[in-house]
Structures are given as C-alpha cells and as structure tokens.
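Pasting a structure below so you can have a look.
Yeah, one chain of the complex is gone here, protein chain that is, but the others are all in their spots.
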Amino acid sequence: MAVPLIDARGIVKSYGQVEALRGADFSLRAGEVVALIGDNGAGKSTLAKILSGVERPDSGTIELDGAAVAFGAVEEARRAGIETVYQDLALCADLSPAANFFLGRERLKPGLLGLLGVLDNTTMRKETRQACERLGVRLASQSAPVSTLSGGQRQGVAVARAVTWARRVVFMDEPTAALGVVQTRRVLDLIRTVRDSGVSVVLISHNMQDVMAVSDRVEVLRLGRRVARFETARASMEELVGAMTGALEQQLESEPRQERDA
Amino acid sequence: MAVPLIDARGIVKSYGQVEALRGADFSLRAGEVVALIGDNGAGKSTLAKILSGVERPDSGTIELDGAAVAFGAVEEARRAGIETVYQDLALCADLSPAANFFLGRERLKPGLLGLLGVLDNTTMRKETRQACERLGVRLASQSAPVSTLSGGQRQGVAVARAVTWARRVVFMDEPTAALGVVQTRRVLDLIRTVRDSGVSVVLISHNMQDVMAVSDRVEVLRLGRRVARFETARASMEELVGAMTGALEQQLESEPRQERDA
Amino acid sequence: MRELGRLQVVWIGLVLAGLLVAFAVLAPRSFPTSFNLLNLVSDAAILLLLATGMTFVIITAGIDLSVGGVLVFSAVVAAKVIEGTGSLVLGAVGALVTGLAWGVVNGVLVALGRIPALIVTLGTLGMSLGGALLLTGGVDLRAPAELNLGLGLDRWLGVPQIVWICAAITAVLALALARTRFGRHTYAIGSNAEAARRGGVAVRRHLIKVYGLAGLLAGLAGHLSLAKYGITGVSAHSTDNLQAIAAVVIGGTSLFGGAGTVAGTVIGVFIPVVLQNGFQILGVRPFWQQVVVGAVLVAAVYVDQWRRRARDR
Amino acid sequence: MRELGRLQVVWIGLVLAGLLVAFAVLAPRSFPTSFNLLNLVSDAAILLLLATGMTFVIITAGIDLSVGGVLVFSAVVAAKVIEGTGSLVLGAVGALVTGLAWGVVNGVLVALGRIPALIVTLGTLGMSLGGALLLTGGVDLRAPAELNLGLGLDRWLGVPQIVWICAAITAVLALALARTRFGRHTYAIGSNAEAARRGGVAVRRHLIKVYGLAGLLAGLAGHLSLAKYGITGVSAHSTDNLQAIAAVVIGGTSLFGGAGTVAGTVIGVFIPVVLQNGFQILGVRPFWQQVVVGAVLVAAVYVDQWRRRARDR
Partner (left out) sequence: GQGGEAGGDGQIRITLVQGLAGEEFYETMACGARAKAKELGVTLDVQGPQKFDPTLQTPIVNSVVASKPSAMLIAPTDVKAMIAPLTQAKQQDIKIILVDTVVEDQSIGLSRISTDNLKGGAAAAKALSEQVGGKGKVLVISTDPGVSTVDARIKGFEEEVKANHRGIAYLGVQYSHNDVTEASKIVNAALAKDSDLAGVFATNLNSATGAGSALQQAGKLGQVKMVGFDAGPAQVKQLKDGVVQALIAQLPGDIGAKGVEQAVAAVRGQQVTPSIPTDATIVTAQNVDQPEVQKVLYKAGC
C-alpha cells in the first residue's frame, strides 16, 4: 500500500496553442476505485490517454509500482496490465464485435492451423457474446460490423473488452454515457467485482450519483490541473461539484499538494 | 391541441436481418417535452432519424399537423422546422465549430460579396461562441477543427446548433451523455426555455432523473415497439424502468393502443 | 483544418523555395533567368488548371481520372468547331461546354449512381479518349493558325496570355474554396458526407457541381492546349490525371478528403516541374533524372510532414 | 463487413458471368473455346498477382503506384542475375528479393515517415523505373531461352504453369486475408488505424509487411513476366498500377480501407480482360472498344452497387 500503483506528477500536454494539461498529478493504489472528475475540457480524457500510453506527455513523470516509466507505445501499457475504455470508444467500425473484442489478442485455431495464424472465429464469437451478455448488452448479429450497432451496444463492447483483459488497471472514460439503466447498473456492479478481484479502476464520469456509488476516492481536475482529492465516504456531492466548477477552488488548491507530499 | 404536431404510426425499419423498428408509434403535441426512453438497441435513435428525415421507413405513416408527409430528404424536415441532435453528433470533424454550427445555413457578407457567396466568418464565429457559452461550453480556439475538441465540447456544439435553428421540434438523442454537471443542468434549463417558446422537444435519454425533471410525457420503446406512455407527473421512476425492461410489459402492452385509438 | 492547411502551405512552400535557391546556386547562369522561369511557368500553366479542379474533387474525397481524356476530347471538339464555323469564340465555347458535359456525367454517376469515383472516371477516361480517337480517326487535328499564333503566342506584359488566364482562374478558385459557401460545402462533404447531408447541404447537387467544375477546367485546358501546341494531342495526355493528383497531394490535400488548399496545389504543381527543369539544366542524365526526381519528391513531402507529426491521417 | 463483402462478390460475380454468357452467345465458335479462355486466363494471371497485393494495401487505406516499376526493376534484376550466374533459380530469388526490398522501402516510408502512400509510391515508381533504365541502358533485356521456353511455356494438365503459380498464390492470400490474424489486422488498420494502435496492433510493423508483400508479389510478377514474354518490358508497365487499382475497386474494395476481398479482386481483374477479349473477337474497332469497355465497366459496377444502395461509403 505504501507505493502507489500509478503515480503521475506534473504532467503537461499541449496541442498547438491549447494546453490540455498544465502540470496535472494523479495517483492510484492497487485495488481501489478512483473517480476522475472535472468539467468539460478539463483534461480528463487527455490524462487517461497519457496514462494508457496512447499519447506522450510533453513533460512530467509517471511511476508504475514506484519505477519510472516512459510509456512510448500502447503495447507497454498493455503489457503492464492496463486497459482502457476510451471516450471515443476506439473500435474498428468495419469489424465485427468479436473481432474488436479480440483485437490484438486474436484466438488462433489449435495445432498447425494456429501456427499459420488461422483465427478461431467460433470461440471468439462465443466468448464475446458471453462477455457482452454479462453487461446486459444483446447483439442482434454476431457478424454484423460494429458500425451497425446502436450507441449503447458499442459502448457495451468496449467496456466488456477492457474489463476482460485488464490485469492491473482499467481506465473507463465515461463508460456508461450511452448505456441504458440496467446496463449502467451492471457496469457499476462490474466495477466493484473488478476491484474485488484486485484490479484498480479509474472511472471518469459526469454522473455524480455513479461516482458516489462506486468510488473509494475522487480526484478533481480543473483546467488541466488536479485541484482536489476526496475520500468518497467523507465528501458530499456539493463539494464535488464545487471543486469541479471552481466555486471551492480557494480552500482546496493547496490541499492536494500537502497530501501528496505527505 | 386536437391534432398532434407529429403522429407516426406503425413505423417499420429493418437493416438487413435486424429489425430495428417493428411497428413503432409516436406522437408529439405542440409545445410539449416528450421523453423517448428504452433499453439499448430498442430503436430510439432509429425512430429519431426517421422522424428527422435522415432515414426512410420501410412502412408506416407519418403525419405532420395532420397531413401525411413522406420525408424523403433532411431538407424537408428542416423546412418543417425540425432539428436534431444526433447520438453520433454528425459534425464535420475537419471543420471549425462555427462552420459546423452554420452548416447549410452559412451567413454571407452583405452586398456584392454576399451575392458571390463569400462567407461572413467573423459573424458566424461570434454567434457560435455566444450560443456555446449559453450552455457553459468554452471553446479554447474558434478556428481549431472539431476533431480537436473534447467529447463534451463537441456535444455542446451539436446541442447549441439544433436549439438555435429549431422552429417547431428539436429531437435530442442523448444530448447530455458527454456533458459535465453544469452543462447538463444548463441543457435541461434550455429545454424548458425552448418549450416555453413553443418549440416541442423530444428528449432521448437514459438518465431517469433528467427525464423526470423536464419531460411532460414519456413514451417507452421496447424491441422496436411503443410499449407504454406516461404522463410524467403521474409516473414513478420504477414504472419507467419496469416498462423499459419489460418487467411491466404485460399490463401495459394494451394501454397505449387504447390511448392512441381514443 | 484551414488553419492547419495554411501552416502546411508555408512549409511545402519553403521546400519549393529551397529547391529554387539550390538550382539558382548550382546553375546561376541558366536556371534563374527570366527566360527559363517564364518558360517553366508557361509549361505548367495548363496542368495547373487540371490540378485546381482536381483539388476540389479530392477535397470531397473523390478522384477524377478522366481529366486527360476530357482535355483531349474538348480540344478535338474545339478544333472541329473552328474548322466547321471558322469562329474561334465558338470553338472555345464548344470546348468549355464539352468539358462541362463530361464533368457533369462524372458527377451524376458518382452522386446519383453511387459508383466509386475511381471507376466512374476510369470509365469516362476510356470513353472520352476513345471518343476523341473516333472523331479524329486517330489522326491529330491541327489548330488554325489564328488560334495557334494568336492566343497561343500572345503576351501581355511579357507574360503569355495563357499564363494570365490560368493564373487568374486559379486565384479565383482559390478564393472560392477558402472563402465562399461553395468551398465550405466542398470541405464539409469530404469531411463527413453524412453529416453534411444531415446538416442540409445538398450533397448530390454539390458533387455534380464539383465534378462539373473539374470537367469545365479540363475543357478550358483542352482549348488552351490546342492554342499553345497547335494540335489536339490525342495520344499525349494519358498521364495528366496522375500528374494532377500528385500535385494536389504534394500540396497537402488529403486523399481522404476534408482538407486541402489551392495554394498548396500550386506549389505541388511546381515542385516536380522545377525539379525536372533544374536537373536537366544541371545535365543530369535522363534515367537518373527519374530516380532523383522520385527521391526528392518523397524527401520534400517528408520535410513537410515532419512538421506535423502529431496529426494522424 | 466481411459478410457484406461476401454478398457483394456474389453480385459482381454475376455481372462477370453475364458478360461471359453474352460473349459466348454472340461468338459461339470463337469465344467459349478452351483455347481462347485459357489464353485469357494466362494473360490475366500476372496482373492478378499485382492486384492481389494491391488489395491488401488498399484495405489498409493505402495505395501502391509503384507496382509496375518494381515489376520491371525485378525483371531486370532477374535477367541480369541469370545472365551473370546462369542459374534460373538465382534469377527468381533475385527478382523476389528485389521486389520485397522495394516493398519494404515503401512500407517504411509510409509507416515510419508518415508520408502519404500516394507520394511515397509515386516516388518509388520513378526511382524503380529510372533504376531499371539505368541498369539496362534503356534497352529491353531478353530472357534466356531456358526460362522463356521453360517456365514461360510449360503446361501442367494443359494449363500453363504460370497460371497455376498465380492461382495458387492468390488462393493462399485470399485465405490469409479472410481467415488469419494477418488479414484481421489488415482490415483493422484500414478501418481505424488509431483504434488498431490502441488495441495493441503493431500498426507500423504491419504496414511494412503489407507493402512488403505487395512488393514481393510485384517481384514475382516481374520474374513471371520475364519468363512469359521473354523481355523485361521497360516501357510496358506504366499503367499496371491503375489496372491493378481498378481491378481491386471493381471487386468491391473501398479506397477508404477496411473492406474488401481477394475474391472480388479476382473478378475485378477478369471483367476488363473479358470485355476486351470479347470485343476484339467480335471485331469491334479499337477506338470503339475503349468507349464500350469504359461504359460497360461503369455499368457493371453500377449493377453491383445498385443492390446495396443503403450503405453509405
């Protein structure tokens, strides 16, 4: 517990003249659910992308299990057991749900055919259907491309994929935005199950009820910086909203620093 | 009040073997906010697209002000004063927010230049910024393409656009899915303002709080059919969820028919 | 995108400037002479018209392989009309109308028939070239002397009239693309045709206009080519399409549509022309020229690309 | 997409079948003879190799204009190696290695240099063609008689060996595209390169492999072309790229990537070949052929497209 699983400090990332992150900090311990909240454009997705190795920060340090890492490629983060549900989902629209589910980790047929790289589509379809049904997401056809799915069905596929493969951390960038009531409930349950199996979860969400319901801690991002941290049990919804919008900025600005340095 | 603004009956739409709508009904009166709810894949987005003229139904009738229409093109629906926030947003990622905001309705320079089709970018940018700020959405740069915006910023642009141009009806397909707490509140306020100005709103949402907060009526879609209608004031959240998931199906199945035929 | 576009034009423009300086240094007495540069511009002028039309087409995420065929067909029509009526003006009108008609055929097939633009324009390329050969019996028609010695040779302020015409049209179209509703809709369709349609842009009508424009420009190019070279050149334009497409892409327009500028295309037209001219003046042997032009082309675009690594396709 | 792909292949296949029946009815004594059909297949076999490689490239949303140049360069290398060493096997190896090398150069420049594939392959087209001309001094090299009369003429079960080779390779690659991880990643990259990257697909390495494959096939095509025609054909392959691209697109592969099948490409190769052969047998005059082939091409794809109106790009 002493060493955080992920500890990111002073992350800066600019796109042209837009400063998406201006020295953001973030830390995550093993087996906890941390909610990362903030206003639109606060930099949440950018931070998630940097911590999953998709984007490279301009400056700042990232430590994994106390050792500095420089995530160059997604491959590294994946090898470290980190999976992500991206806000823009990052599915290949022309491929089937199963192909997306197993993208980069295709199941091959046993024996010689497998050595030749021949895919085991039957197994992959079956496992995908099972994983999606666990979330309450029904797919009308297993072979229709993702581009024909409804918004919620797509999100279901993305969530199921990330959760299935994660071994250490799952980043979920607004995973329930397009999900129905039942599916949302199942995802929240799933987050708890995942946490209980020892995998940490970072939940990015605008839904404060959900945040309060599943998270152990909350980190608040505002204008590219972390401006507050809360133990969920001890925080109120008003405090969270205040921190996000800047209403409570003054009092809280210094707190995270103290906590971090402690 | 006697004649509904929009009255759609028996809408059927299949994509290949997938039946997205199997005889769905929908009606909307002038000046009301109707929530269209349903599980993932129930056919909500498909119905919204058909009623905005983007997709053509396989069968079924649509009446506008009591007169049968066959929306062939988006153009017709637009001329009838119908605007839509699509779930997939339908923005041109390479264009600026202002270009998207005014797409198809570009402001031209006054005088000769205008006759030549020269754009008045300054005005368009100003008006776009104002409309977005009304929603609490800040854009870092007015000329950066939409592809560089955060998920919430994009949604803000789409919502602002639809609301600005609608004269009779706005369809909003999960308009707050990516929006922050404050922005969501503003959109809900905006929906009320719009309604008060005499424009009807169809809100598609998975957030039952929001639905209860702003809608006058609720229509529930399940497996491509309308299975229930409620006056919001007289419905409870449990009832809504039950209708969506099919738990209350039996009792309610016949009710909408009676109501409709009445 | 337009911001980015502008930036990019600056970079690829610097590459062109670098090439010009390099050749001027290496061949100070032959390359940077007004004689050479004027000839260079005058040879590129007609291609510029084709490439400008192609820019619009490619920004809509389309492609037009038929330009060379339409050019030849229009030149043949112009020559026939002039021969028949004796009127140069009618000849020009004939070429323009013919080009426009081919372009509209392309546009209709692409927009209403929903056939991939590559197939449509490959088909009309064959049809227009074959048609031109049928009209001429495979034997080049010649322009009357009034045309060849008039429009073909006349100069204004020391610069050939043909160059003025092409430059003026390119400038007007550059502005139309950047500043008018027509241009805005062109970008919108290439960026996301479905979003443009939902936004109320008359996508099909606009596509027909864009292909029509490309055809019109090819028709004009045919007339100017007839004037300049005095001959219809039925066998001479089989690589025009690739040259025009290459110019557009070198200029930073994406083949996937939605982004690009006419200014970039202008630079894209001149980079290969300058390379070829420079290497020939330096006395590089013909086969080596091909190799070196290919290599420098890739390098030039690399330098340009290198500045904007961040952006994916 | 693969479901759709399969459906589509059926439709465009019906178009091809229709053409075959039509020509068989119009010229019952000449067209449907084994002599004619075998010649037809054997003339199309080499293009089939190029088009198969192109299918992979286009499915990744790329393009390869260099195939004709690489073919020629490889043929020249093969001829030189055979001349130098006297070994046919070494010649074949030389051609394959050369083709692969050019393909890898394309892939590296596209994947690591992030230069548009059109520019990269236009550059390598110039370089390889120029290089071939440099190696030969611009004069076609001839294949030794052992090759020309051996591999070039040998038959097996009455069908030329070259046809067997091309058919076998195409079949293997069709399966590789449809059923293996390699194929899956090819589709994924073309569908959404960023999603593929985030999903852990080694996008750059895969692109290098795909362009390498296209180059390898072009190298083999060079060797087979040398065997079949007995000369390196330095001036003959400038339109190979367009022919291959057209075949791929006729076969239903989208230029925007993510969708397509090798089976479609096979049909796409044969439609123009059958049209040309049929019209030649019917004695249609060459200029009319160009016109009619163009028109029928558009019509054929239209019939195909018409079935799947609903789908937007």
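Order as written gives the chain letters A, B, C and D; numbering starts at 1 within each chain.
We take it that a residue touches a chain if its C-beta (ideal position, glycine included) is under 8 Å from a C-beta of that chain, and two chains touch if they have at least 3 such contacts.
Note that this is a predicted model, so its numbers are computed, not measured.
K.L.:
Shown chains touched by the missing chain?
P.N.:
Contacts of the omitted chain with visible chains: C, D.
K.L.:
Which is it among C:57, C:234 or C:291 that touches the chain not included here?
P.N.:
The missing chain is touched by C:234.
K.L.:
Among C:12, C:47, C:65 or C:100, which one touches the chain that has been omitted from the display?
P.N.:
C:47
K.L.:
Since one chain isn't shown, list which residues of subunit C touch it in the complete complex.
P.N.:
On the subunit C side, contact with the omitted chain comes from 27, 30-31, 33, 35-36, 39-40, 42-43, 46-47, 133, 137-142, 145, 152-153, 160, 225, 228-231, 233-239, 273, 276-277, 280-281, 283, 285-287.
K.L.:
Would you write out the residues of subunit D that touch the absent chain, in ascending order?
P.N.:
Contact residues on subunit D toward the absent chain are 26-31, 33, 35-36, 39-40, 43, 133, 138-140, 142, 148, 152-153, 225, 229-231, 233-239, 273, 276-277, 280-287.
Here is the rule we go by: only the chains that are shown with their structure count from here on.
K.L.:
Which chain maximises the distance between its CA centroid and that of subunit C?
P.N.:
Looking at centroid distances, A is the chain farthest away.
K.L.:
So what's the Cα centroid distance for subunit B and subunit D, whole Å?
P.N.:
Roughly 48 Å, centre to centre.
K.L.:
At what distance in angstrom does the C-alpha mean of subunit D lie from that of subunit A?
P.N.:
Chain centroid spacing, subunit A to subunit D, equals 43 Å.
K.L.:
Two-or-more-chain contact residues of subunit B, please, as numbers and ranges.
P.N.:
Those would be 15, 144.
K.L.:
Do you know which subunit C residues sit against two or more other chains?
P.N.:
Residues 194 of subunit C each touch two or more of the other chains.
K.L.:
What is the shape of the graph in which nodes denote protein chains and edges denote touching chain pairs (line, ring, star, complete, other)?
P.N.:
ring
K.L.:
Taking the top-of-page definition of touch, could you list the pairs of chains it picks out?
P.N.:
Final set of chain pairs in contact is A-B, A-D, B-C, C-D.
K.L.:
What residues on subunit A touch subunit D, complex-wise?
P.N.:
Going by the criterion above, the answer is residues 52, 54, 74-75, 78, 84, 86, 89-96, 99-100, 103-106, 108, 116-119, 143-145.
K.L.:
Using the touch definition up top, name the residues of subunit C that touch subunit D in the complex.
P.N.:
That would be residues 61, 63, 65, 109, 113-116, 118-120, 122-127, 129-131, 133-134, 138, 193-194, 238-239, 242, 245-246, 249-250, 254-256, 286-295, 297-298, 301-302, 305, 309, 312-313 of subunit C.
K.L.:
For the complex, give me every residue of subunit A touching subunit B.
P.N.:
Result: residues 15-18, 38-41, 45, 87-88, 137-138, 140-141, 144, 148-153, 156, 174, 177-184, 206-209, 241, 244-245 of subunit A touch subunit B.
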